[in-house]
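== subunit A ==
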Amino acid sequence: MTAAIIVTVLVAGGVFLILQRELLRVVLGFILLGHGVNVLIISAGGMYHRQPPLLGQQDRAAMADPLPQAFVLTAIVIAFAITVYLLALLKAGDSAGGDRP
Partner candidate 1 sequence: MTGRTRAPGGGRPAAAAHFLVWFTGEFFRANAVVLREVLTPGHTIDPAIVRVRLRSRSMVEIASIMSLISLTPGTLALNLTTGSRSPELIVHGMHATDPEQLRASVQEMEDRLLAFLRRPAPEEDDA
Partner candidate 2 sequence: MTGLEALVIAPIAIPLFAGGLLILLAVRLPVLARRAVAFTAVAACTAVAGYLLAVTADGTVVVQRLGGWPDGIAIPLAADAFGAVMLLVTGVLGLACLAFAALDGGGPGGLEASDRTRAFLPQTMLLLAGVNGAYLTADLFNLFVFIEVMLVPSYVLIATGRNPERVAAARLYLTVNLLASTVFLAGLGLVYGVAGTVQLGDLAGAAVSDPRVAAATAVVLLALSVKAALVPLHNWLPRAYSVAPAAVTVLFSGLLTKVGVYALFRIYAVVYDGDPRFLPVILVAALLTMVVGVLAAVGAGGIRQILTFHMVSQLGYIVLGLAIFTPVGLAAAIYFMVQYVLVKAALLMVAGAVERHVGTGELSRLGGLAAHSPVAAVAFAVSALSLAGIPPLSGFVGKLALVLGAVDARLVAAALVAIGVSVFTLLSMLKIWNGVFWGGDAPAPEPAGGAGTVVALRVPVRAAAPALVLGGLSLLLGLAAEPLLAVSTAAANGLVDTTGYAGAVGAP
């Protein structure tokens, strides 16, 4: 339930921003959107077991599903690389003149 609310808020905010004209806001929108989807994926592992999947330190039975966490980790870094490139595009566009995203 809370995960769904967080997803709703992050996605709505992200989408609102990606529909703006300025590329910087678009970039920020994608960041929020990405957070929303990451929450969704973690939530897909189930929200009733929440111990970190660190063996030996936690109760195995209460551990969160590690697979969505691995997915999200990968997705975050990919999105990061793309965002950096997008920011570079923003800069390249600036030096080329014009702010049409």
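The rule is simple: a residue touches a chain if its C-beta (ideal position, glycine included) is under 8 Å from a C-beta of that chain, and two chains touch if they have at least 3 such contacts; residues count from 1.
Regarding selection, all candidates are chains of the complex that A comes from, given by their letters.
The shown structure was predicted, so the numbers you read here are calculated from the model rather than taken from an experiment.
Peer 1: Out of the numbered options 1 or 2, which touches subunit A in the complex?
Peer 2: Only one option touches subunit A, namely 2.
Peer 1: If you look only at subunit A, which of its residues touch candidate 2 in the complex?
Peer 2: Touching candidate 2 from subunit A are residues 18, 23, 26, 30, 33-34, 36-37, 40-41, 43-45, 67-68, 71, 74-75, 78-79, 81-82, 85-86, 89-90, 92-93, 96-98, 100-101.
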